[in-house]
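Apart from one protein chain that is not included, each protein chain of the complex appears where it belongs.
Showing chain A:
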């Protein structure tokens, strides 16, 4: 390959940094009861990435519809909009080296302002909003930035303990450049006392790791008389430089 190895615009082919499994939630977290029968019990097989994990599919901006990043309108009848506090969520997808990740596919889903999901297996008595579907997506730009509009979701009860509630949150699925970077996480809202009471949040052992999932209210990015803004940055695994590839002898 003759490409300039110092340009971050060229495809990168290095393996991803090892995942810090003490920072992520472990598989077995008995206070989140569903994990008990769904957690692998044997040790994971640790392997350096092969081409199968270093590579990943590309998602082009041309697949996006005009309203994909507008949950206030993408399911609403013409001229109507979803009910609830209007917000903008924006931020940057970076990797562990601090580099912006361009072309990352972000998909997000959430409950409506009353805490109700549009799903046939959802039985919470809060009302559905006929103008709110609850899904959206976008792709980061050259610098790794993204933004979307939505309504602030409500907290909701869930069957775990007899009286467990989820803090308001937005689910995020993130697709970076390699299949090894695949990540699903959740965004929480600054100042919500329920974050620290949630069994799913508490699967994360490290307080700083939880804090990095709490979006900050950003008064400077609000649109006056329209929507407040929350900033939520997402970090994906970094990757090693392939400047000095490890050459195995005798193969």
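Keep in mind that, in the parts below, a residue touches a chain if its C-beta (ideal position, glycine included) is under 8 Å from a C-beta of that chain, and two chains touch if they have at least 3 such contacts; residues count from 1.
Heads up, the rule we're going with is that contacts and distances are computed from a predicted model.
Q: What is the protein name, per UniProt, of the chain that does not appear here: "cytochrome-c oxidase", "NADH-quinone oxidoreductase subunit K", "Cysteine desulfurase" or "Protocatechuate 3,4-dioxygenase subunit alpha"?
A: Answer from the record: the omitted chain is "Protocatechuate 3,4-dioxygenase subunit alpha".
Q: State which residues belonging to chain A touch the missing partner chain.
A: Counting over the whole complex, chain A touches the hidden chain at residues 1, 11-13, 18-21, 23-27, 29, 32, 34-42, 44-59, 63, 65, 67-68, 74-75, 94-98, 107-109, 117-122, 133-137, 171, 173-174, 177-180, 182-186, 200-201, 203-204, 206, 208-210, 212-213, 234-238, 246, 248, 251.
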